[in-house]
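There's a structure below that I have some questions on.
A single protein chain has been omitted; all remaining protein chains appear in their positions.
For clarity, chains are labelled A, B and C in written order, and residue numbers in each chain start from 1.
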Amino acid sequence: MKANLFFEWLKSREGIYYLLLALLLVVVFPLALDSFRLNMVGKYLTYAFAALGLVLCWGRSGILSLGQGIFFGLGGYCMAMFLKLEASSPENTAIQSTPGIPDFMDWNQLTALPWFWEPFHSFSFTLIAVLAVPALLAFIIAVAMFKRRVGGVYFAIITQAIAAILTILIIGQQGFTGGVNGITDLRTLMGWDIRTDEAKTLLYFVCVGMLFVCLIVGAWVMRSKLGRILLAMRDQEDRVRFSGYDVASFKIFVFCLAAMFAGIGGAMFTLQVGFMSPSFVGIVPSIEMVILCAVGGRNSLLGAIYGALIVNAAKTFFSESFPELWLYGLGVLFIAVVLAFPDGLAGLYRRYVMPLESKLPAMLRRSASTAPTLPVEEAK
Amino acid sequence: MSPSKQDFILAVEGLTVSFDGFKAVNDLSLYLEPKEIRVIIGPNGAGKTTVLDLICGKTKATEGSIKFQGKELTKMSEHGIVRAGVGRKFQNPSIYEDLTVFENLEVSYPAGRSVIGALAFKRDAEVIKAVEEVAETIFLTEMLHQEAALLSHGQKQWLEIGMLLIQKPDLLMLDEPVAGMSVAERKKTAELLRVITENHTVLVIEHDMQFVGDIADRVTVMHQGKVLSEGSIDHVKQDPKVIEVYLGH
Amino acid sequence: MKLSKPQTPPRRSSWTRRHLLGGLMALPALFALSSNALASEVNTTGLAVTDDTVKVGILHSITGTMAISETGSVQAEKLAIEQINASGGVLGRQIEYIQEDGASDWPTFAEKSRKLLVNDKVAAVFGCWTSASRKAVLPVFEQYNGMLYYPTFYEGLEQSPNVIYTGQEATQQILASIDWLAKEKGAKTFYLLGSDYIWPRTSNKIARKHIDKLGLKVVGEEYYPLGHTQFNSVINKIKLKKPDVIFASVVGGSNVAFYKQMKAAGVDLTKEKPLLMTISVTEDEILGIGGENVEGAYASMKYFQSLTNSNNEAFVKAFKERWGDDIVIGDVTQAAYLGPWLWKAAVEKAGSFDIEKVQAASPGIELTTAPEGYVRIHENHHLWSKARIGQAQTDGQYKVIYETEELMEPDPFPEGYQ
Partner (left out) sequence: MFADYSMPELMSIFAMQGFAGLSLFSIFVLMALGLAIIFGQMGVINMAHGEFMILGAYTTYLTAQVFESVMPGLYGGYFFVAMILAFVVTFALGALVEWLMIRHLYHRPLDTLLATWGLSLILQQTYRSVFGAREVGVSLPDWMMGSIAVTDLVEIPINGLFVMVLSLLIAFAVYLLMFRSGWGRQVRAVVQNRPMAEAVGIDSGRVDRVTFALGCGIAGVAGSAFTMIGSTGPTSGQLYIVDTFLVVVFGGAQSLLGTIASAFTISQAQSTMEFFLSGSMAKVLTLLFVVGILMLRPQGLFALKVRR
């Protein structure tokens, strides 16, 4: 019965959008782009994870977090720690005073691996940590804040302050974290060289796969009763509370979920870019994640992904072609989205494209039924 | 007043709350019998809404006790109080405008109230039946799949009452349910309330004396955070203290 | 894959030997210099070299927080390229540069370096400023086998066949200055102060080791976050500890605040008690700080704009003609200027643009026309150069008061200092 429902859903308008996105990411981009550009798209998509989380947390539930970079960074650092340990085998680091520990620790006169690095020898632990570490920190923040009904602007500013704290800490504790340079020179994942073009292409597909997992989890949450409660909570928090719900627990849940999404994004970032540094943890990247989400449409999961793609592509384009101008472009984009298109691309699409689309339903049906791939399944 | 404490569904005793020294409710006691419609009236600033806030936990009492079916409410969380069987409607209709009428009622349906529960919640036949029944009671069967934002003011009020009904509370608290309604809507609301009291105890705040006369079993008059008078509508109308407060100024 | 060379000294000896051999083998190519060799001969690996042109990359931050520091390097590299072109180019080919913006963002640096190497097939890249950006691009250069000329003085602890480090590594800057302080100024106690990141911390580690070795004393060590602007507390601590020397490696905007607040708190650097030795304030930074605020401070660098040799006078004149009269030239700017010239020399020695051959030809390359004087590429790809000490003047220039007699040997992995 589940499978039937699934195919029903695929044939719905929403299902078609998902298929189109899958087509774009799985077929069009890999065919149309060389491995260099494809890797860049992969990098853009890692931000889409954070943007997906923000749709749930900000668009759907009204909780604006200016600290998604924290969770993105934590996920990324967990993965980087694992890869760094693998790259720092005693053979590779034979000239160090203490072989077998990461090079930056040796430079900082550490003579043994710090205890919290030890578990990152294990890949399965790392995979769990990528989810659990961001979720745990998010849980602590969320319990402290939401149980006391801190919300809105205050929450935003406090998450921003936490992002600042974490950046200073990582930079200051360079013996443990690699400092401002971050954790660099990552080479292999379980013996598999992640720096080759083939590996990067494969990682791109893994990234797309994970993105669809998150997308589907997100869509499932939005469509469940929980999704409706989140929306209800955003508009009439007291009414929800006096309908017998523990509002804080819902906020905690959605904030943790968003943190986990960002953590996965961070881990994928580390794998594809090959290093992690404190500059992805701080205030600026966190705000940029909000912008991706806002440009895509803060209420639309698919919008968040397109937002991440388009804004980052624009950033690359501007900075390649008009290096002196790209901040203007980005700034104008922010303002335009907020002032003129508060629902972002998704809103524009709904207003201008959808009416056209309903005039051509037959055509769309056909194109959907002829689309042969079922990448959504692949992702599951 | 003779019945023993156990007979009261709600027993409020010595309730006091102060905001930076100002006592909005001062040593108030109030007892409700099961299936009673009690109306609280009083001039602006008498502390009527604060009493409802205190009972449903929105405001924490400084002193005093609120016992509901033998349970002490003052120490409970808001959602705990709701789950214990107290429903509350706000003064301004507060409904979810982006959801349909059906979804509004469904969100209020008392199942799937935990995070996991809400994720696993299914819209089964039982839910649909409950929603449709309530929709019928609140005259909104026709509008079930419209966005709530499109409802008239009166319909929104009814919807919020419906959202309480579907929780099957034992005590319903309504803050000015007919404010802003047309005469026809008022009549319908009074009718609605009468249906409701077949199964519920109701505590209403209202200004409209005509409406109060129509529905009230007993009336409590509040003034400056205290009970001024209590009894049938005719009794309080003739109470000189009440006349003094309403006409003396 | 040829790129998974071990990153470490076993390799150090092996590749240098190989490179030396390569260098010898490249000698005959020198004779082919006069005639314009066919592109297919001087470029066997598909770089962007035609019969008349060769493409190189310039990769610095034009936007973002680092743009402030990197501007001078871009100007110097462009000037050097223009001068080389005017004098006939490299192997008879005009250099065309492709400029990319790293945007003060490390993955962007990595991305752009890959673009330059993979899409544009440039023969060399001049760029990067911070260590973080260099660390980010390093795997890319090693993977795609490119050449990077890196201009900034930095913490050392790195050595790659694909990078030529034209600035000082930490020991060159620090050892000479501490020796000088101890000998000439009789300094006994030091207070180490820096911005909180790897370069100041590593530099101070080297400094501390050396200070201990000389039997002198460190009385305080402290780091502030990048961009910090409140130094009153540390100035109080300095006043309390009364060190002979404040050894400062504060960078960026923090400098301005630090020196202004020092001055305001009555610490007069011209009185030399305490005296201040900076390894981070070049003439560029003084522009922002204001000469009157740093007057009297000492700096340990390899280059100062005020050097009086004829190379430098010509360089300063050309630089000002090209970029404007009120411009100042700092240590890194000069090091960036060396990049294209060193590359040209290596290419012409190798007789080829092929990366392998240029790498092989690089050790031993000397530049007698360098504004700082004579420099030579060491086998470890850093430069032999002199260490100098200058004293800041109110006009924002340094007066050179000391230089080492010999070239200092670069030692990126100092024994016992790690």
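The definition used in the following text is that a contact is a pair of C-beta atoms (placed from the backbone, for glycine too) under 8 Å apart; a residue touches a chain by one contact, two chains touch by 3 or more.
The model shown is predicted, which means the values in this text are computed figures rather than measured ones.
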Contact footprint on chain A, counting only the chain that is left out: 64, 66, 144-145, 148-150, 152-154, 156-158, 160-162, 164-165, 168-169, 171-172, 283-284, 287, 290-291, 294, 324-325, 327-328, 330-335, 337-339, 342
Residues of chain C (touch criterion as defined above) contacting the omitted chain: 62-65, 67-68, 71, 196, 221-225, 227-230, 232-237, 239-240, 253, 255-257, 260-261, 263-266, 284, 287-290, 292-293
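Here is the rule we go by: only the chains that are shown with their structure count from here on.
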Centre-most chain, if every chain is reduced to its averaged C-alpha atoms: A
Chain whose Cα centroid lies at the greatest distance from that of chain B: C
Centre-of-Cα separation between chain C and chain B, whole angstrom: 76
Chain C-touching residues of chain A, taken from the complex the two chains share: 34, 36, 40, 43, 92-95, 97, 103-104, 106-109, 168, 171-172, 174, 179-182, 184-185, 187, 193, 195-196, 273-275, 277, 279, 316, 319-320, 323-324, 326-327
Contact footprint of chain A on chain B as seen in their complex: 56, 58, 77-79, 82-83, 87-88, 90, 94-99, 103, 106-108, 110, 112-115, 118-121, 160, 163, 167
In the complex, chain A residues that touch chain B: 221, 224-226, 228-229, 231-232, 235-236, 238-247, 249-250, 253
